[in-house]
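One protein chain omitted, others in place.
The letters A, B and C name the chains in turn, as written, and every chain counts its residues from 1.
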Amino acid sequence: MRAKAPIPGLMVPSMRAAVIVFPASNCDRDAASALEELTGQKTQMVWHQQNELPAGVDLVVLPGGFSYGDYLRTGAMAAHSNIMPAVRAHADRGGAVLGICNGFQVLTETHMLPGVLMRNAGLKFVCHMTELVVSESQSAFTRKYTAGQHVTFPVAHGEGNYTADEATLDRLEGEGRVAFRYAPGHNCNGSMRDIAGILSEKRNVLGLMPHPERVCDPLLGGTDGRALFQSLIETLG
Amino acid sequence: MSAITPELVAEHGLSTDEYDRILELLGRAPNLVELGIFSVMWSEHCSYKSTRVHLRRLPTKAPWVIQGPGENAGVVDIGDGDAAVFKMESHNHPSFIEPYQGAATGVGGIMRDVFTMGARPIAMLNALRFGAPQHPKTRHLVSGVVAGIGGYGNCMGVPTVGGEVNFHPSYNGNILVNAMCVGLARADNIFLSAAKGAGNPVVYIGSKTGRDGIHGATMASAEFGEDAQEKRPTVQVGDPFTEKLLLEACLELMATDAIIAIQDMGAAGLTSSSAEMADKGGSGIELDLDKVPQREAEMTAYEMMLSESQERMLAVLKPGREKQAEAIFKKWELDFAVIGITTLTDRLVVRHKGQVVADLPVGALSNAAPLYERPFERRPGLSGVPAYDRSRPLGECLLRLLGSPDLCARRWIWEQYDHTVMNDTVQRPGGDAAVVRIHASQKGLAMTTDVTPRYCFADPFEGGKQAVAEACRNLSAVGARPLAATDNLNFGNPQKPQIMWQIVAAIDGIAEACRVLDCPIVSGNCSLYNETNGEGILPTPTIGAIGLLSDVQRMASVGFKREGDVLLLVGQTMGHLGQSVFLREIEGREEGAAPPVDLLAERTHGSFVRELIEAGRVDTCHDVGDGGLLVAVSEMALAGGIGVMLAPAEGLLGPGAAAADAVAFWFGEDQGRYLLSVPSERVDAILSEAKRRQVPCWPIGQVGGEQLVVDGTKLSLAQLRGAHEGWFPAYMGASELPPVN
Amino acid sequence: MKARVFVTLKSGVLDPQGKAIGHALQGLGFDGVGEVRQGKVIDLELAETDAAKARAAVRQMCEQLLANTVIEKYEIELKS
Partner (left out) sequence: MKARVFVTLKSGVLDPQGKAIGHALQGLGFDGVGEVRQGKVIDLELAETDAAKARAAVRQMCEQLLANTVIEKYEIELKS
């Protein structure tokens, strides 16, 4: 990968990020380059067979893709990878974990986040820009957004239909853990209560179906995703 | 081993003459394994026996061409040490039999062709032709093919960024699925398939071998009959997960210097990959089938040699590098086995259970394969100016055209494809050409697939020209310089002189256009015998072309961007309605001459437009294609969400055109035309430059408002959008089948 | 009447899912797992009360929709 200078005018951040690579992850590079562009620092790529995270990592990203071909259930096999105990331990220590798309599916399969992501209600893969509402700005991931703000991120998934029992949903809402919702009329997969992304109890784990890393460059159709990474940089840097 | 009977020979798709030739070459009768090997190597699919003599007429060279036809994919230099590697391939028959898996494995196959050259795939396109929408099978085929393409490509993490779709009854029993892959490599690290040198290990990588698609290669060359349903061969099932691992593992191995040659196992898997590698390297190969990783018990030599199991590669390594390579494939959890060695002889020797089961001269399989100059029957192109109703109301016609199966929006399709993964898609589906940025650079590759089968039917020569011209036009319209093309020639039975003429004339048309437009053919694929019960498909020589943008910031797109812009029309309008969509959809007839293609005009108009875009003077451009001017204008309005007031000057219908009439002006399909939307203060300079370069160019309207206004007719954007976006979801919404998996 | 339909890949047809599941089970330390194949099970509630008629109808459903008979086979189980 050719090196790219960080965006001028940004503070020099020191957040260190690692992206986990599962077999058939395919947004790993996208996440890494979005992070590199914003932090100006090399992102560590961590192979799923490793047992430990690199020392000093602040943020662990579980990227999008089709880990293990999405066979059996999305995220099911990746949840049992060698690296996952280390990711869980990192989260237990309060470290930040961001699961995007397939990464979100892995997080639910490990029960680091509640609920499941079922097949899209329309039964088809959907790839398009989607309007979201930031429902919660009180988190390391969303502090640079304002609550209620509308943002546009792309979705690209076949199984993003967020499903949980009523009690779980009530609890998520009651505790302010629904980070992103599909804006009215934009629920592209049938998710309950329009949920697009949720936080863990300790608010240091975020899983979301839409792809913030694909909207960090104006040439790609927007920059609404930047604030998510900048929130992390500000918090963890 | 069983004796070779005439029936057995016929079942292998070999003619008696061909079999006699085998006897002569060998000086003995082949055994069954050898017969199987000959049958696939001499099939139309592998040997191009009907087309080879004609394909030689295609221009294949240019200073920027690194690798022309003959390898797994073509390679062109795109500067800074980067190379673009691309090819298109058909998976027509398998997709008709099993649309999901057929299309999926088509995608997998073309990707392997590209990454076997050392390139990482960066974009996919798909050119699809289905039967009439009302045909009972069509909806199921559309749904399965689209799901299959998405299922494989999405999992691979390669964006599917473009393509085309047509519906026509001639494809009722014979759909076309042409997939194109574009990859990125370093120009100094391209891998070829020549197994040079003796004593080098031959290694097998990827998935295990099963009894998949045995006879696939011969099937791809056989005409369908009524009983196609019964004779269903085992179709291959794709495993994109394994392919993704194979891709990463191959690229990792390619970063070492362990490889001498590598080739994917496509049609006729082990047979064609080993024979072709030996042939190109001028060496022999010995294979030991006992070492081949096998999925099923008791596989015979015949089955292993002819299996078309997917996600497999064959490589020749430098001696002593086996361990290093094996470690890489172990890491990616793929099968790896040394299954043979290259030799000094010119023979392909196959052993199984200690016996030699085949021993053939490599040359007999390749060079000595039959080559036919099949007779063809020259036929002049259709002619005549069709009659039509000149008083048709424009607005009503426009709405019907925008909502017709061939012109309506393809959103239903491309939204099932991940078209933004890899973070470089700077122009998404829906425009003229897709544009993919070269990662972490300013450069971009534009890509498109084009052909207008109804023109090719009316006049294969003009139609061949038109396919290339339209591809180049789509590239120029985004501001890219056309670099090179790949051709996927889909035709009926070449043993019929009328069909052979279509092939010969289309190739001549393509060749001439490629020459004039400086766009050599660097790879291609032929799919013949696309017939059902003796009825051929419309001749469909699909052209896939790529172009280069030096700065993706200066790229044009189709949507109107500013109120107040002036809409300029580039190119001559003659009101050509022969073979137009208007004639078919509104008048209910398919007749007349195909629109003539003036290649020199294409060239000048193309450079004029492209240079304006490159100079940053134009950012909004659309070529005028199917459906004509009014359809193209509507597409610009819809993409930008801004209306337009059309007011062309009198007399824009060119000299020689029939009496000026609105229908011909707005719906004629004259070639070589573009629409530009330009801020008013730039118009004069552009017009005078056009004049200086002798490019016809006129203002025809002004951008603004929320309506399209033409000749006193007003249509709201919402009305246009309803028509354009409505057809596909409504048609597919009535789907009787949920997606396959 | 209830019908349960099993739709599985014909033998010999590659089953990428089954393969991956087998692999994953091995990785989890389950020894002695041989071939794994994955299929679909479809449960239907039927108004029909006659078993023979129900079976015939379900067979038709399989041929027309539930199974992709190019690569899949099916079995039908009825329970009343």
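Assume a contact is a pair of C-beta atoms (placed from the backbone, for glycine too) under 8 Å apart; a residue touches a chain by one contact, two chains touch by 3 or more.
From a predicted model like this one, the values you see are computed outputs, not experimental measurements.
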Option touching the unshown chain, where A:Met45, A:Leu72, A:Ala183 or A:Leu219 are the choices = A:Leu72
Spell out, residue by residue, where the missing chain touches subunit C.
-> 6, 8, 18, 21, 24-25, 28, 30-48, 57, 60-61, 64-66
Residue ranges of subunit A at the interface with the undisplayed chain | 72-73, 76-77, 80, 108-109, 115-116, 118-123, 161, 163-164, 190
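The rule we apply is simple: only the chains that are shown with their structure count from here on.
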Does B-C or A-C have the larger number of C-beta pairs in contact?
-> B-C
Go ahead and note the Å separation of the Cα centroids belonging to subunit A and subunit C.
-> 35
Residue numbers in subunit C touching 2 or more other chains?
-> 16, 20
Subunit B, residues touching no fewer than two other chains | 239, 241-242, 333
